[in-house]
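Yeah, one chain of the complex is gone here, protein chain that is, but the others are all in their spots.
Order as written gives the chain letters A, B, C, D and E; numbering starts at 1 within each chain.
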Amino acid sequence: MAQLPLDSDDVVARALSEDLGAEGDVTSRASVPADLVAAARIEARAPGVLAGLPVAGHVFGAVDASLEFDPSAVDGERVTAGEAVARVRGRARSILAAERTALNVLTHLSGIATLTREFVEACEGTESVVLCTRKTLPGLRSLARYAVECGGGRLHRFGLHDGILLKDNHVALAGGVAEAVRRARAGGPHTLRVEVEVETLDQLREALGAGADAVLLDNADLDTVKRAVDLVGDRVPLEVSGGMTPERVREIAGLGRLLISVGRLTHSAPALDLALEIES
Amino acid sequence: MAQLPLDSDDVVARALSEDLGAEGDVTSRASVPADLVAAARIEARAPGVLAGLPVAGHVFGAVDASLEFDPSAVDGERVTAGEAVARVRGRARSILAAERTALNVLTHLSGIATLTREFVEACEGTESVVLCTRKTLPGLRSLARYAVECGGGRLHRFGLHDGILLKDNHVALAGGVAEAVRRARAGGPHTLRVEVEVETLDQLREALGAGADAVLLDNADLDTVKRAVDLVGDRVPLEVSGGMTPERVREIAGLGRLLISVGRLTHSAPALDLALEIES
Amino acid sequence: MAQLPLDSDDVVARALSEDLGAEGDVTSRASVPADLVAAARIEARAPGVLAGLPVAGHVFGAVDASLEFDPSAVDGERVTAGEAVARVRGRARSILAAERTALNVLTHLSGIATLTREFVEACEGTESVVLCTRKTLPGLRSLARYAVECGGGRLHRFGLHDGILLKDNHVALAGGVAEAVRRARAGGPHTLRVEVEVETLDQLREALGAGADAVLLDNADLDTVKRAVDLVGDRVPLEVSGGMTPERVREIAGLGRLLISVGRLTHSAPALDLALEIES
Amino acid sequence: MAQLPLDSDDVVARALSEDLGAEGDVTSRASVPADLVAAARIEARAPGVLAGLPVAGHVFGAVDASLEFDPSAVDGERVTAGEAVARVRGRARSILAAERTALNVLTHLSGIATLTREFVEACEGTESVVLCTRKTLPGLRSLARYAVECGGGRLHRFGLHDGILLKDNHVALAGGVAEAVRRARAGGPHTLRVEVEVETLDQLREALGAGADAVLLDNADLDTVKRAVDLVGDRVPLEVSGGMTPERVREIAGLGRLLISVGRLTHSAPALDLALEIES
Amino acid sequence: MAQLPLDSDDVVARALSEDLGAEGDVTSRASVPADLVAAARIEARAPGVLAGLPVAGHVFGAVDASLEFDPSAVDGERVTAGEAVARVRGRARSILAAERTALNVLTHLSGIATLTREFVEACEGTESVVLCTRKTLPGLRSLARYAVECGGGRLHRFGLHDGILLKDNHVALAGGVAEAVRRARAGGPHTLRVEVEVETLDQLREALGAGADAVLLDNADLDTVKRAVDLVGDRVPLEVSGGMTPERVREIAGLGRLLISVGRLTHSAPALDLALEIES
Partner (left out) sequence: MAQLPLDSDDVVARALSEDLGAEGDVTSRASVPADLVAAARIEARAPGVLAGLPVAGHVFGAVDASLEFDPSAVDGERVTAGEAVARVRGRARSILAAERTALNVLTHLSGIATLTREFVEACEGTESVVLCTRKTLPGLRSLARYAVECGGGRLHRFGLHDGILLKDNHVALAGGVAEAVRRARAGGPHTLRVEVEVETLDQLREALGAGADAVLLDNADLDTVKRAVDLVGDRVPLEVSGGMTPERVREIAGLGRLLISVGRLTHSAPALDLALEIES
């Protein structure tokens, strides 16, 4: 299973600090007795795939270490509308102070996982996989990638520092695909594969000839993808991208062993609706 | 006009740190000469409302203070597909290192502004306004609110610390609308209005009777909203919320001087497509 | 009771870092054996009101988690000269390393609480309350407000961000009380009351006419306060300020249900004398 | 002249963050036009000694780098009631947003300098000097010491890490003055003098015999101080402390070349009254 | 040329904070007039290769932005004993406050560059290159790698996150070289090459058979390296490591196109002797 990112507590702290400021929850302090104990239920209001439940638990714990958080589902699991995914019990004021921050994390990450799952299912029965990209929201990359994994997606490089991907702009500035690949092979660390973006089959041949370790075929039509798969064979990983929808993935996934990268997973996933209800 | 949030440079620093890690852009370093100078254009690929262009400028400046960033549009402005919104000129490596982070901020915030504008336009010709909520993504609340303002939306409280909003859970725990309002008036700071969420007209009357300074009517049908407007008159601000779409806003906005709060603006806005092209 | 502020551990960490630097307590290390265990008593040397005892406990715990800190009084309690308020037991070196930092916090906050109590008692038998202001020392606002609450005082807005108070400078720049109030009602968030500072009864009438939600009457004589109380009635909260001393508060508090704000509580309270004695 | 402490910008940032939160000055934003330019004067409302004027300048600069801050006095200078000490000019909103934070720093530090000057003047015509102690407010030690220097006072060790002072508790735990001094001379770094607190002349003799490099005589009466001065001569620095008032310092300062340490300078100095007035 | 690491200013700030504490340079403040201007020369006392001169410049600038720092050499350049590498001019106190921190950075990094150059020269006339490892000192990895590049060395992966290297422990836990490689190819990101450590030629064959993208041959004798070179040919990069000295590198470098990794470059390089002399 996916591993919670190293920075998730920092994200929680930042989010809580936004909501609580220096004064905390003035509403609850004014209206709810300090010693009142309550129990609450987090439940899904729409079907989807969970991601971030342990992070939500960290939010409650960061607000008040004495709150008891009991998840009844795990990240990566499908949930139905109306299903309870966790219960939390303890000081009512603490539950209310943590509620929105916990839900903001959980609904956002579950939204990513849910959208990812839709793309992953479009690959079912094929050898292709779905990848996320670097199109993530500021400060949330690790958590977004975690959510993608919960949805069944795979990861591309984390950032500019841990992978070589020669994009159209690099190719243009280097004066062609082959030259860009040659430079990267010579100048890059021996630990990184050299992947290059191509738009035509000619460029693809050029890339392979120059020793590219992976190729990204951007915005190609179905037929071009097919011929690219034939050209590349098992030699190197072949990634495809550009305007992917579940429908398009269904058409393309069966053509070969493709890495299908989808920016939308992390830049445009709508939140999954989840809410907290006080039970007693 | 909206003011850039105080923490936007922190967000930029965090986002850059994600993408650059300790090693920076290994691809460009391996494939693009250190002294190569280039010019690039940021252009919209879809119509929408801009937000975050100065923040994108800060990203380029944070990567390399010698880059020249020249915006040709301003936040809050409508753009059409194909329209250039800014040019940047300087070391090619620096432009490429900043590109994705700059676009990630810009496409996300412009997505929020674009969605907000759609709701705002649904209020046109009425006295109602659109508000965002606390349903924001971790660490991005200030910027999201800025984008909402760029889209023409108005702001609700920032967090739990700077506004009193007695929600259903508070009302339940306090034992009723009137009691919750009384407690908040007695225990809260005299600088904050006391707003309370109600679901029925009876509760609304109870709220007004107890001295609520504002009322939030959640999930009400058109007829209930109409009667609530009559009941409240000009006495206190009346907020409505729950499952708002532009269509529903069009029906509701003309009923009175409403504050229409929409969580979707900040938790589910899809990114606006913008891209960077090297020109030379 | 007042709640310990969210940032009190940060304040403790900063204060300890000042005193300990990188090397810690060189005196104790050179003169006291590492394994020597001791017990100490914190006692008041003057009568007053305690505030900050749990924070002092955090100081000892931050220096050495194995120290046992046993308070025998609670914040908000009156203490007499010679009274022990806590005992601490454990490694002698650790107690000595924490002593000054713990006392610095405790004597300062108790000084604020003690001064506040003096003003609060001047209101006894009336409906008026004492408020602190934003005149606090850098980095200590939350703790100072906590101490004010321990003394029985009430809180004004935390800062510029969570309350609207149109002061003389705003009124002058806006061109009058009524215009300032109108602008704030139109432009401010609906969650904040609009309070305005006035100096004359005419301005007070203007404020009420323009819809001010609260009024601050600055530097008024007894007679003016009396007439202001009559004018305002129960319509909005009436705050008075300016050169408050316990004597003046005694004269003024009975005139109505006043919010009496006193800058001195947080900018000029002398420390309450407390000391630590090694007992064995 | 005293040098601004290395951490004064951090203190400014912390104080501004308290006052501005995430939203900044909502009052000014709602009531003062964004482009309105104003000029303001900071003036003393009571006589005293200035400290912190450059720090106040940093506050204005941190809020808005385009503000012009023109001091007409320097730290350490005496000011009279009604005297202008600085002018600031620029965006009205920025001046108002910085006002309280700038004044909070300036009035607090000037309060320390003013009280220090009173003690320093009590030493006039003698060889004795006034020292501050480690009894400072959390996070403000460097600035407080700076203010003491502005008032003409001298500095003791900064913290536990940069000086050896064997206090009564160390002496008790070590089993006597001589043994404590011997341990500190053997175990402490050769770069630090060994100072020891004594309460009697016998202890003083014991300290000198054991090789103390400095002696602190606590809570002694006039006659004991006189005899201590005779005993110590020029051999080592002699510090006196305990319940110092300007009157007591006047009696004691002429008795020798004393270091007179006064906790009150930094733990109980009342603020000096200064205010900001918009001039146009 | 090598690029200064992104975190070098943080390292400078940390180092200055160690040396200056809260009080700064008490010696210079007590003995050197505040307005005395001086000029100083940094000179090598032993022959070597420079690294870190711009970082030393940052140290002077961080202490006092008005200091003029004029380097007369560049990083990567050979210097001889007695040669001046930079001059600095400005306030004498500032130069002295920065001196030790600037030299500590410069002598350490130049020590690494000098040792690296020795290994690099042992490869002269061959196709082999020298690489550093992850055996770096805490918090100094980026700067150490920079110094290695100044010495002419090449870089291995930065950390565990940006490269796959299956070491003996992974192989043991995975149950063999082939299985470890297979798992890494299946489970690792497609952007990273899969490198595996082997100790025998049989393991080497197993690695190649399983599709390893690079091989590290640890602690092999000359003959084994020779045969490994024959086996691997141009198929994948071949790295060798283990007890490398310049002598051993001279024997081994000519055997093929080897990546020779040397932990000693970054964990045991002695400082290069450089000193600062006040000239006037």
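Please note the rule applied: contacts are C-beta pairs under 8 Å (C-beta built on N, C-alpha and C of every residue); 3 or more make two chains touch, one makes a residue touch a chain.
The shown structure was predicted, so the numbers you read here are calculated from the model rather than taken from an experiment.
Participant: Missing chain touches which shown chains?
Facilitator: Displayed chains contacted by the hidden chain, ordered by label: A, B, C, D, E.
Participant: For the full complex, which residue in E:S72, E:N104, E:T126 or E:T224 touches the chain that was left out?
Facilitator: Considering the complete complex, E:N104 is the one touching the chain left out.
Participant: Return the single residue from E:H161, E:R205, E:K226 or E:R250 that touches the missing chain.
Facilitator: For the chain that is not drawn, the touching residue is E:H161.
Participant: So one chain is hidden, and I want to know which residue out of D:P189, D:G209, D:G233 or D:G254 touches that hidden chain in the complete assembly.
Facilitator: Considering the complete complex, D:P189 is the one touching the chain left out.
Participant: Where does subunit B touch the missing chain, residue by residue?
Facilitator: Where subunit B meets the chain not shown: residues 18, 21-22.
Participant: What residues on subunit C make contact with the chain left out of this view?
Facilitator: 20-24, 29, 34
Participant: Which subunit D residues would touch the chain omitted from the figure, given the whole complex?
Facilitator: Subunit D touches the chain not shown through residues 154-158, 161-165, 189-193, 195, 213-214, 237, 239, 259.
One rule holds for everything that comes next: only the chains that are shown with their structure count from here on.
Participant: Which chains are in contact with both subunit D and subunit E?
Facilitator: Correct list: A, B, C.
Participant: Would you say A-E or A-D is joined by more C-beta pairs in contact?
Facilitator: When the contacts at A-D and A-E are counted, A-E has more.
Participant: Which listed pair, C-D, A-C or D-E, reproduces A-B with over half its contact pairs identical?
Facilitator: More than half of its contact pairs match A-B, so it is C-D.
Participant: So how far apart, in whole Å, are subunit B and subunit D when each is placed at the average of its C-alpha atoms?
Facilitator: It comes to 46 Å between the two C-alpha centres.
Participant: Between subunit C and subunit E, what is the gap in Å from one C-alpha centre to the other?
Facilitator: From the centre of subunit C to the centre of subunit E is 53 Å.
Participant: Two or more other chains touching the same residue: where does that happen in subunit A?
Facilitator: Counting only residues that touch two or more other chains, subunit A contributes 18, 20-24, 29, 158, 161-165, 189, 192.
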